[in-house]
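Yeah, one chain of the complex is gone here, protein chain that is, but the others are all in their spots.
Note that the chains are named A, B, C, D and E in the order they appear, and that numbering of residues resets to 1 at the start of each chain.
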Amino acid sequence: MLDTYYNMRFFCGSSHPALCNEIAKYLGIEIGHLSLSQFSCGESFARLEESIRGKEAYVLQTATQNINDDLMQLFLIMDALKRSSAAAIHVVMPYFGYARQDKKSAPREPISARLISDLLSSIGFDRLITVDLHADQIQGFFSQPVDHLTALPIFAEYFSAKNLKNLVVVAPDAGRAKFAKKLADRLSADLAFMHKTRPEHNVAEITNIVGNVKNKTILLIDDMVDTAGSVTSGLETLKKYGCNDEIYLATTHPVFSGPASDRLAKAGFKEVIVTNTIDIPQKKRFNGLKILSMAPLLGETIKRIYEKRSISSLFL
Amino acid sequence: MLDTYYNMRFFCGSSHPALCNEIAKYLGIEIGHLSLSQFSCGESFARLEESIRGKEAYVLQTATQNINDDLMQLFLIMDALKRSSAAAIHVVMPYFGYARQDKKSAPREPISARLISDLLSSIGFDRLITVDLHADQIQGFFSQPVDHLTALPIFAEYFSAKNLKNLVVVAPDAGRAKFAKKLADRLSADLAFMHKTRPEHNVAEITNIVGNVKNKTILLIDDMVDTAGSVTSGLETLKKYGCNDEIYLATTHPVFSGPASDRLAKAGFKEVIVTNTIDIPQKKRFNGLKILSMAPLLGETIKRIYEKRSISSLFL
Amino acid sequence: MLDTYYNMRFFCGSSHPALCNEIAKYLGIEIGHLSLSQFSCGESFARLEESIRGKEAYVLQTATQNINDDLMQLFLIMDALKRSSAAAIHVVMPYFGYARQDKKSAPREPISARLISDLLSSIGFDRLITVDLHADQIQGFFSQPVDHLTALPIFAEYFSAKNLKNLVVVAPDAGRAKFAKKLADRLSADLAFMHKTRPEHNVAEITNIVGNVKNKTILLIDDMVDTAGSVTSGLETLKKYGCNDEIYLATTHPVFSGPASDRLAKAGFKEVIVTNTIDIPQKKRFNGLKILSMAPLLGETIKRIYEKRSISSLFL
Amino acid sequence: MLDTYYNMRFFCGSSHPALCNEIAKYLGIEIGHLSLSQFSCGESFARLEESIRGKEAYVLQTATQNINDDLMQLFLIMDALKRSSAAAIHVVMPYFGYARQDKKSAPREPISARLISDLLSSIGFDRLITVDLHADQIQGFFSQPVDHLTALPIFAEYFSAKNLKNLVVVAPDAGRAKFAKKLADRLSADLAFMHKTRPEHNVAEITNIVGNVKNKTILLIDDMVDTAGSVTSGLETLKKYGCNDEIYLATTHPVFSGPASDRLAKAGFKEVIVTNTIDIPQKKRFNGLKILSMAPLLGETIKRIYEKRSISSLFL
Amino acid sequence: MLDTYYNMRFFCGSSHPALCNEIAKYLGIEIGHLSLSQFSCGESFARLEESIRGKEAYVLQTATQNINDDLMQLFLIMDALKRSSAAAIHVVMPYFGYARQDKKSAPREPISARLISDLLSSIGFDRLITVDLHADQIQGFFSQPVDHLTALPIFAEYFSAKNLKNLVVVAPDAGRAKFAKKLADRLSADLAFMHKTRPEHNVAEITNIVGNVKNKTILLIDDMVDTAGSVTSGLETLKKYGCNDEIYLATTHPVFSGPASDRLAKAGFKEVIVTNTIDIPQKKRFNGLKILSMAPLLGETIKRIYEKRSISSLFL
Partner (left out) sequence: MLDTYYNMRFFCGSSHPALCNEIAKYLGIEIGHLSLSQFSCGESFARLEESIRGKEAYVLQTATQNINDDLMQLFLIMDALKRSSAAAIHVVMPYFGYARQDKKSAPREPISARLISDLLSSIGFDRLITVDLHADQIQGFFSQPVDHLTALPIFAEYFSAKNLKNLVVVAPDAGRAKFAKKLADRLSADLAFMHKTRPEHNVAEITNIVGNVKNKTILLIDDMVDTAGSVTSGLETLKKYGCNDEIYLATTHPVFSGPASDRLAKAGFKEVIVTNTIDIPQKKRFNGLKILSMAPLLGETIKRIYEKRSISSLFL
């Protein structure tokens, strides 16, 4: 089995060992040997413990709560790979952090997502593999090819199996409507979205729901859930609009920072379905949380890249 | 007066002489001397007819129907400026073409807006000055500073003067809602937007209007109007929803390609208000078209850049 | 047959479908699937309709009367190829436009040929394949390898077969003498060239002919013919110097802009021999025009590049 | 006073506010307005709160225990400065972290110090101002000018004032001998250094002292003290060799990680003299710790850079 | 006088001290202090002996017989300038060596002139000032501005003063005709050129002269004279064609390698007029050699660049 992947090695930063193991298992390969440490002075360190000369390297590092450490560790691994004559460096970043700062919302801000692209490029890499970027335009921040995967087929498969009646896929705001629509189409479900507006001037902003949710089963969907403030208040609105009690929440990236787990645990969702692009520590897990694995999709993507076969055909 | 601008020169590509003249007048300067031509074999040519050594150059070129010729001419002017020892090259592109192809909508597409950024960068320039980019993320396609102006204050001033009653600012789709909201806030007007949805599965897609337009005066707004298909069909929907007869259309970039002028002339708008980021030839003009000038804003921006003063304070 | 070229794909811009088909036929391959269009607003668009992941891409685009559109379309195809993980991008540009502006003839001009090189490089490509560059120095404008082909063997073969007596190869000016000499040597023909001089000061410039053309059969040769002004006036001079009635004109690149076809049709050449580096529309063709195909040479070059074999040995 | 520095602004990352304040005071200027924050998801953020257009920016960020956060924050500030049209970006990094990984000590390691240089360069900056780099060669990792300051004159002044008799400056290992020698020369003191050797093969490594320390007052010096292991064991050796009880330790960079403070507090140094290139939190301070300020030197350096005057003459 | 040039410094490599002194004298400035040496192991070395911080540096280095040493020394000076915070680096290379290898004359050759441009660019510089490049296209090898001076006005002035009758300016081959023509026009002289041709096939190549030289005074002109083979044989031909005894040779760059001086001394020229772009050692000088100084032109060019005034107007 290893012979099939003779010319590649798969390395893993310290951000998500569980996902790495799953992908390695999917591919039937061993994870590349890598020493990772952090000195007491705070500096990160990385050393390859095997020859990578002339081989293609895939490096997985996702963004966690310690995103700056994750990034610096990734940079150090990439530098070591480059200096050790890797034939190619493929960066696998299931959750691409700093993605929300993809434009200047106010004058004199950085464009952090472009900055990450520039930092990665300064070391040199050949491809980014990532999942559900916050904005499609982020692909244009890169000069390198980006294999942009989506968790939508995984969500679709999961909900299809449930065979839910009267399902409406709901986006939490207008900007996410397109993302929700893709899932609704796959599930042959109806579509709705929430948006905040002011029906008359000087009247308080209220949350509207476009589309019919009355007595419907709800699948609220977003690309990421950070502090969970907007999705839990969205649930309130949906109830107010008379949806039935089955409210599902699906999100690709469970950032779950600050009060997120608490809020979600108490909010009253029937299920919260996420993927494992980010590892959720045991203490942040709660009843009703369901984690679907991206490992088969990421593994298959790596396999096809290695074999120089189409990725887009995976998503037809 | 010229002494004030001793160390700069303002050059103009052939895409919009009227706007150039207005800006030059605003600044009280002469336009830089430049020979432009196109040979019978189709090749463009440019030659500076004065010394630019050590001076800051501002070059205005907007995108027209001949966008590829406009771009190549701009590139040639920039190359000539660089080789003639200009101290800085500031590109003024009121309408930034190719902006809608800012992401891959389908696999294996180019990201044209990023490509334009790369082409400009390969020659070398110091700043882009542009108006109402189709997506804010396009700023992140550049490593150079982008002075991103907006026509909204100009529209706001124009409509404030009309003192319209019961005004609702309407965005033609959800993606433009944020743009519309900024104008609504400036006008203390209500906000609404249209969106296409499918109320039930297997039912034809219909256009909804979010917000109340009944018996209201309408200001439909978009960043650009290309063939005018969606805004004219939007007008039909608005009428169906019972708005009153005063329907205004405002758009920053009057691309007006193909049937646009015909459609707009016949659609029944009370006024169609545009800016002059793109020149509208006489034969494309129609009754009810009102062109507001960006020249004072662009001129003031150039002035402030030259004097190293804040641009963002222009938009407070 | 396709198996031989398993790892490459040949794409064609819209500038010269006939040449593309011939080359594909020579190689025994299908042309790569590519959607090309131009929107009503003037913007070009390109989308690959098949996977290019890990394959070598060859893209043919020559310069036509719409050279700026040709170039932008080429850039978009290249951007799509890069973002779709092509292993290499080989640009095939049989006629390299903007080649005559290869230096500053006057102060403050661009060097357009270098600019084209910079624009191509900003996207990224691996090699240029081109034919009879206007100046050999243009190769030095590139950092990438340039496979610089010549049509001279094709012309030599064509004229050898005619077995013409008393043949003199004539260059239209001193700068082209070297190009003409290479052909003369292959044909064992005599050489001459025209040049303008002023025999005494304050006497009008006249065209001289260096070498003996009296009662000779003439083969006038140039790398390109644009408006055909100089070659038709050259023909007059040759007649005045007493050459016989058989005057042939051979040129690699039939730019044929403006009055060229008319002039050539009426000038009195026995034959005008060109190659198909540029497509000549039916209405520009005339009696006596003979088009020799570069397809076998270009096809063989692509084949050898793909097989990593020497190109220069093709021209021994 | 502010008029003098009309064309520059001094910004401070969050790593060392006290030093920033001191420098600002030295220069008689206000610190630039900058919003810094870290979101609950771990992402850093920075926004300039004033116009920097056309001004020179100096940004101070030193390396602390949270070096990866410090670096990412610095990168974001730099990106914001670049996009806000700063005329120049001068990075002031009193302690340059990751400096010890300046070579591959074993195969397949990164060269972290070069990596930091590459990351900084990818954003763009004009100069690095830093103090006592771990190896002089690190200057060669940069293409930009490096103003490399040293704390030695400050130490020299401090010890000269003490007028110590029988002083020997001691380096903790051979590699630091040159650094120690420069101080010894300034103090007209004797020089010694420690080194580990194996007097005979198969005999345990012992620490030797080169030079005479018997009954001498000792000034042990190093560029940085991290966990303080080697300097405290060095003190033991010095005592064994019969130095007198007055043992001083001087170090430019008080990294003081892990057990450092404890060790130093108990080791028996008469004084531990450090500079404030790194902030030492109150709980890490101990009796006998003396902090000398680099602020006047850094301030004077900034002043001279701004005034385009020589820095090296500061150290004559 | 020094105040005028407060913000610049003029440095000189070791290739041509006499020219440097003349230029410094023209400008009324002192030459910048620079230590230059070559170690016994063959390595070159350079150190600036004064502060260049924030100043514009002009560095003069011409190509001599030791061109590789000249270039490496220039690179080292440039590196020192860059690292010492020079505001700009202007390279003054009166004779640009390696210029003849400006294209591939045969397969698999380097393009040396482009290589030199790449090497200079890798260090970074702002402008090249040079005289009479071998081919105008070499300007296109640079992305930086090139101030391309010519010695023609100096030759014109020199010969005008002689008031020669019946003067013909002669180019040694067709490629140089354009260069000769510019001088002929300035002198209101006739023009001729030599070229080698083969009047009939299988007949030996002979040198023709185009234009009338019979009983004329001759001014043979070339951009450079290397071994002097072609100009001395050219003189024989001119005599054969019956020119009178007054034959002048003018050349910008007196490379004078190998047998050049001997040949020229004996050839029978009335005068050999050269410029001092290259220093001619005393032992290579001969009777009839006349050296015209480029110092005023180079000095005036530096002056105007410093003052940001037009250079091209110098040559009207």
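The working rule: a contact is a pair of C-beta atoms (placed from the backbone, for glycine too) under 8 Å apart; a residue touches a chain by one contact, two chains touch by 3 or more.
Just so it is clear, the model here is predicted, and its values are computed rather than measured.
Contacts of the undrawn chain with the visible chains, over the full complex, involve A, C, D, E.
Screening E:31, E:72 or E:164 for touch with the missing chain picks out E:72. Note on the undisplayed chain: of the listed residues D:67, D:177 or D:235, the one touching it is D:177.
Listed residues E:121, E:160, E:188 or E:313: the one in touch with the omitted chain is E:121.
Considering the full assembly, C:146 is the residue among C:74, C:146 or C:219 that touches the omitted chain.
Contact residues of chain C toward the unshown chain are 127, 139, 143, 145-146, 304-305, 308-313. On the side of chain E, the interface with the absent chain consists of residues 39-52, 63-69, 71-72, 75-77, 79-80, 83-84, 97-98, 101, 104, 106-112, 114-115, 118-119, 121-123, 226-227, 255, 257-258, using the contact rule stated above. Touching the omitted chain from chain D are residues 102-105, 107-108, 111, 113-114, 118, 135-141, 143, 148, 174-175, 177, 188-193, 195, 197-201, 208, 210-212, 312.
Please note the rule applied: only the chains that are shown with their structure count from here on.
It takes 120 degrees of rotation, in steps of 5, to superpose the Cα atoms of chain B onto those of chain E. Centre to centre, using the average C-alpha position, chain B and chain C are separated by 40 Å.
Chain centres here are Cα means. That of chain C falls 35 Å from that of chain E.
Here the CA centre of chain B is 51 Å from the CA centre of chain D. In chain C, the positions touching at least two other chains are 51, 83-84, 104, 107-108, 111, 114, 118. Contact between chains, per the stated criterion, is found for A-B, A-C, A-D, B-C, B-D, B-E, C-E, D-E.
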